[in-house]
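Read the structure below first, then the notes.
Of the protein chains in this complex, all but one are displayed in their positions.
Right, chain A next:
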Amino acid sequence: MEHIRTTKVEQVKLLDRFSTSNKSVTGTLYLTATHLLFIDSSQKETWILHHHIAAVEKLPLTTSGCPLVIQCKNFRIVHFVVPRERDCHDIYNSLLQLSKTAKYEELYAFSYNPKQNESEQVKGWQLIDLAEEYKRMGVPNAYWQLSDANRDYKICETYPRELYVPRTASKPIIVGSSKFRSKGRFPVLSYYHKNKEAAICRCSQPLSGFSARCLEDEHMLQAISKANPSNRYMYVMDTRPKLNAMANRAAGKGYENEDNYSNIRFQFVGIENIHVMRSSLQKLLEVSGTRGLSVNDFLSGLENSGWLRHIKAVVDAAVFLVKAIAMESASVLVHCSDGWDRTSQVCSLGALLLDSYYRTIKGFMVLIEKDWISFGHKFSDRCCQLDGDPKEISPVFTQFLECVWNLTEQFPQAFEYNEVFLLQIHEHVHSCQFGNFLGNCEKEREELKVKEKTYSLWPFLLAEQKKYRNPLYNPDFLPELTLLEPNTVSFNFKFWRNMYHQFDRSMHPRQSVLNLIMNLSEQNKQLEEDIKELEAKIKQRNGQSDVVLVKEHQQSAHPAPVALKTPPCFKKEQPPIPGNDAVRTIEGSNTADNRYSELVSEFSKAEPAVVSLEYGVARMTC
């Protein structure tokens, strides 16, 4: 690569962000075309994908070298000290170039080769089939049909080709309505609740200004309410704060006038816009990244960032939506400004609360494909895949994952997937390693030929789904299509430490309950399977040669030991926790990692007779 001037620097120090002053490991830094790699003296490797780099900063030269701080989109922060300024400068410049991509074709996904053949690649992309998903919901049916109006992206460039609309919405109504909606994003079906016969629909804001009307748009909404035989009233949820929506009227946009639309109930729910969310996250990261915080600094910083307030607002909006559907059997039309940020959050979270399918691993993939990818959430702009307008960056999808995480904390048995799954998806939304999240809409992805040139993330996640399973998942937790009713009192929303400090090991519990339970449940399943297998064998054996077994049976006064002496099913249980040492390792439980040690270490420095603090890491394997 032409951007790489130095490919290898030795004697680089990697500082730990949160532990005692200047604790570090020394190793070698490598730059490849796609990654930055650091291998420390104990051969531990730290890989950082160039696409994950959000910012690189060169700090003033110190006596030990030139510090280089790299901030990643997955909230990892690495702090290197490079001995020679010249090397540091080269790496800095290379990373600046490498982390910013001008063209989609240069993204990692287009060079990533997981050694799959073509048919596997095609099959991978076919894993999630949205037509199949709408069928599962129960559409098309007597009220809803597949429309071919957008087959060539003529009506709306940022929508998918296949859209579901009320049967009574004719093409002229669709075309008219789309002309009255921002970016042509007219009302379409997002989720259909077959028991309630109610729908979640989504769109963008109407171009109503102060007084404009559009008969086709009014007909469109009427068609949606008529498509629901259980309740002729429908809700229109504007997910913006009222003030923002009003301000939009001056620009010829705005919101629905209740007088012009029959049978609608209009409601604002007050989720802030992408700019507020971006600066909120910025503030949150400033607080969480500060060393030596007091509890009160942390809590007031958390409060001032507003981050948890925004998370709560999104969940509250979703709860409002699902109550309309579950309690009143009313259909709901959701929009914000363009209908691809807050609308995606609220529609997808609403569906997740209504339908347990989306709480399974496969179902969650479908949900993201449907409400985020196909409906044109601008992943490229929001996650800064290409070097573009920094004002377009916003953690809207991260917030969605965080809302889901909060729900998994409240309902530990309702989700088939665990936190690791959410973190992994977050990782790949930013990695640009797979084609799913590239670009801003389906049309763009088709033009990029992602299905031919890149791979889909989902088959890879599915292949390693063992890692992502919630061992406490109970599929019978709630019968299908029963509402998950979260409690949204403020204290239920917690700071997501495992997201924002995923790479700061010293901050996490030193023993992981999730890992232990996962192993236990895996082991139990294995035992069950072994038993079944043995029982089957016994059956077979009994069927084949009764005589032999009876003979054995007679020889032994106590038949039980026959099975117990050589219990093949027991061979797996020698280590009570199989294989994985890390599960029980209390790594990082070390005074040097925690700042309460600083005072004493100062004291010890003054008097060298005292044993050094580098006492080793408390390790326990079982």
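In this text, a contact is a pair of C-beta atoms (placed from the backbone, for glycine too) under 8 Å apart; a residue touches a chain by one contact, two chains touch by 3 or more; residues count from 1.
The definition used in the following text is that contacts and distances are computed from a predicted model.
Colleague: Can you pick, from "Myotubularin-related protein 9-like isoform X2", "Dolichol-phosphate mannosyltransferase subunit 3", "Importin subunit alpha" or "superoxide dismutase", the UniProt name of the chain not shown?
Modeller: "Myotubularin-related protein 9-like isoform X2"
Colleague: Of A:S288, A:S331, A:Q399 or A:Q433, which one is in contact with the hidden chain?
Modeller: A:S288
Colleague: Of A:P172, A:G252, A:P475 or A:P509, which residue touches the hidden chain?
Modeller: Only one listed residue reaches the unshown chain, and that is A:P509.
Colleague: Touching the hidden chain in the full complex, which residues of chain A are there? Just list them.
Modeller: So the residues of chain A touching the missing chain come out as 18, 288, 293-300, 302-303, 306, 308-309, 312, 410-414, 471-472, 474, 487, 489-495, 497, 500-501, 506-513, 516-517, 520-521, 523-524, 527, 531, 534-535, 538-539, 542-543, 546, 549-550, 553, 559-564, 567, 569-570, 573, 576, 584, 586, 589-591, 593-597, 599-600, 603-604, 607, 610-611, 613, 615, 618-620, 622.
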